[in-house]
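The block that comes next holds chain A.
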Amino acid sequence: MNTIQDLFTLMFFPGGLFVLALGMSYEWVDRKLMARVQNRVGPRWFQPYADIAKLLVKEEVIPADSNRLLFIGLPILALAGALTAALYVPLAGFDPLYSFKGDLIVALYLLSLLTVCTGLAGANTTDRFSLVGATRTLTQLFSYEAPFLLAMLGPAVVARSWQINEIIADADGQWLLIVQPVGFVVALIGLLGKLEIAPFNAPEAETEIVAGALTEYSGRGLALFRLGRHVELIVGLTMVAAFYMGGVSGLPLFVLKTLLLLLILVGIQSLVARLRIDQTVGLWWRWGVLLVLAQWLVLVIWEGVQA
Partner candidate 1 sequence: MDTQEALKSAETLLTDYPSTRPEENRLDVTLAPENLSAVVSNLVAARWGYLMAITGLDQLALDQLEILYHFGAGAAVLTLRILLPRTPIPSVESICPIIPYANVYERELGEMFGVEFRNSPNTDRLFLPDDWCSDVYPLRKDAVLNEE
Partner candidate 2 sequence: MKLDTTVPQRFVVPIGPQHPALKEPGHFEFTVDGEQVTGASVRLGYAHRGIEKATEGRNWVQNLYLLERICGICSHVHATAYCLGVERLAGVTAPPRAQAIRLLVAELERIHSHLLWLGVAAHEAGFDTLFMYSWRDRETVMDILEALTGNRVNYSANLLGGVKFDLTPELTDKIYKGLELLEERTHQYVDVVTSDATLLQRTRGVGATTREQAEELGLVGPTARASGVERDIRTEAPYAAYPDFPVQVVTATAGDLEARFVVRLQELFEAYRLIRAVLEKLPPGDLQARMPRKIKPAETVSRVEAPRGELFYFIKSNGTDQPERIKVRTPTLCNLASVCVLAIGSQLADVPMILAGVDPCFSCNDRMVTVYSGDTAHTQWTWKQLRQYGIDYYRR
């Protein structure tokens, strides 16, 4: 493999810019569907592009009482984490660009990096809304992360591998959501939590704490965080679709399956009110974790019996 080709895959296709473009398009689909459900026309197709572009050329105000380095560095780190995670999943139906044993764990943690960065970014400013937002972001991280991880590990147990590639190869063609429905549901709802969309949008509850952890961000920082979020949407959808919906080989199948998942997400999103942060935590630890653990136990025993 030569360096130029490597650079191309990283920067343009299917990594880098392509992921960003795909992420923004999916964001548009999300907003458009949401608007249609709410009886509205909704944004035009290029809306997320315009939003990001505008934010990038806007003045960035750095609050005087925050750490300058962190304030500038955190959004970059967040986006970098999300983009790196994208390299390990079968984007757009192509094989993952890089693959090694245990990359599932790495990918999941790189995704969490975005949330951690958001939380830190909120804690970095002395704005009160940001601080409350940061607390909520991190609280929520601790509540959904474990069940989401466990849900993702279900297919891994069946495939007996921690490598995304191998899991997908194993799950290809079988709709695991039929045999592991609990895992699928938890993964899907975990994705809602990860993306901080309703009913898990307490960390950025507009009516309580303005824009949560990112209240003080303007211009580029906000653009990078939003891009990170868009990439996270893509990576999350891809992983759930690949693991539970019988693989995503080929572009048409990828688009079809991920959009189907997105439709379900929008459906949930538009039908619920926001949960309070204590209710979110309660929900995950009382139900999410226990259910997934139970399913996990069944899976492990089943695998053991088969072996």
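The rule we apply is simple: a contact is a pair of C-beta atoms (placed from the backbone, for glycine too) under 8 Å apart; a residue touches a chain by one contact, two chains touch by 3 or more; residues count from 1.
As a selection rule, all candidates are chains of the complex that A comes from, given by their letters.
None of these values were measured; they are calculated from a predicted model.
Checked against 1 or 2, the single candidate touching chain A in this complex is 2. Of all the residues in chain A, the ones that touch candidate 2 in their complex are 37-40, 65, 67, 123-124, 126, 128-129, 131-132, 135, 198-199, 201-202, 205-210, 270-279.
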